[in-house]
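A single protein chain has been omitted; all remaining protein chains appear in their positions.
The first chain written gets the first letter, and so on, giving A and B; residue counts start at 1 in each chain.
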Amino acid sequence: MGVSLKFEGRDVISIKDFSREEIDYILKIGQAMESIAVKGSDMLRGRILATLFFEPSTRTRLSFEAAMHKLGGSAIGFAEAEIASVKKGENLADTVRVVENYADVIALRHPLEGAARLAAEFAKVPIINGGSGAEEHPTQALLDLYTIMKEKGEIDGLKIALIGDLRYGRTVHSLAYALSLYNIELYLVSPESLKMRREVLQTIKERISVTEKTDLEKIVPLVDVLYVTRIQKERFPDPAEYAKVKGSHKIDLETLSKAKEDLIILHPLPRVDEIAAEVDNTSHARYFQQVWNGIVVRMGLLALILGAVK
Amino acid sequence: MGVSLKFEGRDVISIKDFSREEIDYILKIGQAMESIAVKGSDMLRGRILATLFFEPSTRTRLSFEAAMHKLGGSAIGFAEAEIASVKKGENLADTVRVVENYADVIALRHPLEGAARLAAEFAKVPIINGGSGAEEHPTQALLDLYTIMKEKGEIDGLKIALIGDLRYGRTVHSLAYALSLYNIELYLVSPESLKMRREVLQTIKERISVTEKTDLEKIVPLVDVLYVTRIQKERFPDPAEYAKVKGSHKIDLETLSKAKEDLIILHPLPRVDEIAAEVDNTSHARYFQQVWNGIVVRMGLLALILGAVK
Partner (left out) sequence: MGVSLKFEGRDVISIKDFSREEIDYILKIGQAMESIAVKGSDMLRGRILATLFFEPSTRTRLSFEAAMHKLGGSAIGFAEAEIASVKKGENLADTVRVVENYADVIALRHPLEGAARLAAEFAKVPIINGGSGAEEHPTQALLDLYTIMKEKGEIDGLKIALIGDLRYGRTVHSLAYALSLYNIELYLVSPESLKMRREVLQTIKERISVTEKTDLEKIVPLVDVLYVTRIQKERFPDPAEYAKVKGSHKIDLETLSKAKEDLIILHPLPRVDEIAAEVDNTSHARYFQQVWNGIVVRMGLLALILGAVK
C-alpha cells in the first residue's frame, strides 16, 4: 500500500488509520508475543502506561495493564470518570498534557466520540484508543482479527457473520471496517432497529460482498465465523420488541445443529445470554481464548509504538 | 495425615481443605518469608496477581498486593463491585474465565458464600479466597495461627479465647476450625445473640475442649491468647441491647488487670472501640504485628501455589 511500516510513537485511534499491510504486521508481532506472554519479559522495563478510563471497562483496562506488566513495564491510571481534576472542571486537552508527563503511552477510554483523536492532537506521547463513543475500538478489532487468523490460518476466503447490535456496538464498527480489508464474505444479522450504520455499510460495500439479514437461522450453516454481540435491553423503547429479538438471536446448541463442524464463535464479552452456557464447552467456542489474544495483540502494539520492536 | 504436600496450582478456598500438616508447612514457609519481606525478591518476577474485590476490603487487598510486589510480581484488579462488566450483567463464572487470561493467580473477595468455590470450579489458575460471605476467610485464619505460633513458640497447649461477634464474623469461623486442629482449649465469649454458629461449634467440639461464656471477666485471667472481634451495631435490633453488650466486651486496662503477664491480644482489624487505645502500648497488644504477619503468610502462599517454593 506504499505506506512504510513505522509504528514507533504512533497513535492508535481508529482502525481506519492502518493499512492491511500494517494490520498484518501487528498480527505477526502479536504472534511473536505468545511465548513472551507466558514467560514474561523486560522489554519495556522502566516504561509507564497510563490507563485513563473516563468510562469503566475492567476488561479492557486489565488487558492493557497485564500486557504492560508482561513486558516488564508499569501501569498507573484511574478507572472512572469521577476523578478529582475532571470534577474540578479540567478539560481533556489539559488532562492529557498533564498525564503525558507521567507516562510513555496513554490508553484512553471515553464516552464521547472523537475524544481519543482530540487527546492525540494534544499529547506528545502515543495515545491508544481503548474505546470512544459508539464509534471505534481499534484494539478490539485487532484482537478479533488475530483470533480469526490464529484459528483459521488466514482471514482471506472466509465467510463471516456479525450478529446482534450492529448499530450501537463500537466493536462491530471497527471490526467490519477491518474485515473489509480482507477478501471475505460478510453477513450482517441484526434486528431491523439495530442494523449496521449506513456510513459503515457504504464504506465496506465498496470493498467486499455484504449480505444483510434479520434472520439468523439461514446464515449459521453458511459461515466459518460467527461474531456475536450483546443486545442491550435499553436500546428498545418497547420491552416486547426486545423479548422477541432477544430470543431470535440467541446462540444455543439447537441454533448450531446445522453449523459447519469447524465454525468458530467469537464474542467481545461481556455476554449476557446471547450465547447459552451449553455452547461454552463445544468445539466452536473461542470467546474466552479471545481474551488471551487481546493480551498478546496489545503487547505487540505497546512494543511497536514504544519502539521496543521494529 | 497421609495427604502429600502439594501446593502448586492449588486453590485456597476454605481452611477446611487443609490438613494440620499442610497448615504447619504453610506457616513454616511464612517464617522463611520474614527476611525476604524486608529485602524484597525476584521469586515471582513476571507473574501477575489479580485482586477481584467485589466487596471493598482495603486491608486484605493491599496485603495481597504488597505480598506480590515483595516477591517481584505485579498486581492488577478492581476494588469495588461497581465494575463495568458486572454492571453489564456478567456472571462470576465468565468474569473468572476472562481474568484467568490476565493473571497467574486470582485473589477474590465476594459478598456471597460459595463465590470463591464457584470461581475455583471455572478458573484454570488458582483462586485464593479473600473472604466470601460470612463463611470463610482462610488467609486471615492462617495469619492468626502464624501470629500465635510466632509469639508463643507453638500453638499446642494454649488456652485461647475468641471474643465478640462469633456469629457473623467470617474470620472467627475459619479460625475456630483451624484451631481445632491443634491441641488447645477454646473459650468462646459473646453476647447471647452473637454466639458461635451451631454447625461450626459441632465440628470443633468433636476435636477440642470448648467453653461458651457470655461474661468476659472470668475468662481473661485464664487464657494465653485473646482474639477480639468487632461487634457491629447493625446486628442488634435494639440499640439498648447493643450499648450493654458493647461495654461488657470492651478490652481496656481494667479488663486486663488480672490477665497473665504474657497474654497476647489479637484482632483482625479494623477495630472500632472493642479495644481501648490505652491497650495499644501494653506488652499484650499484637494486633498491628498481625498485619505484618499477614504479608509474610500471603507471600508464602503465593510462592507455594505458583510453584516458586516447593
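The rule is short, and it goes like this: contacts are C-beta pairs under 8 Å (C-beta built on N, C-alpha and C of every residue); 3 or more make two chains touch, one makes a residue touch a chain.
Small disclaimer: the values here were computed from a predicted structure and weren't measured.
Student: In the whole complex, not just what's shown, which of A:Ile48, A:Ala134, A:Ile208 or A:Ala285 touches the removed chain?
Tutor: Among A:Ile48, A:Ala134, A:Ile208 or A:Ala285, only A:Ile48 touches the chain that is not shown.
Student: If the hidden chain were put back, which of B:His69, B:Lys152, B:Arg167 or B:Lys213 would touch it?
Tutor: Checking each option in B:His69, B:Lys152, B:Arg167 or B:Lys213, the one touching the absent chain turns out to be B:His69.
Student: Would you write out the residues of chain B that touch the absent chain, in ascending order?
Tutor: Here the touching residues of chain B are 39-41, 55-59, 62-63, 65-66, 69-70, 72, 74-75, 79, 230, 269-272, 277, 288, 291-292, 294-295.
Student: Considering the whole complex rather than only what is displayed, give the residues of chain A touching the chain that is not shown.
Tutor: So the residues of chain A touching the missing chain come out as 45-48, 50, 74, 76-78, 82-85, 87-90, 94-95, 97-99, 101-103.
FYI, only the chains that are shown with their structure count from here on.
Student: Counting only Cα atoms for the centres, state how far chain A is from chain B in Å.
Tutor: Centres of chain A and chain B (C-alpha means) sit 40 Å apart.
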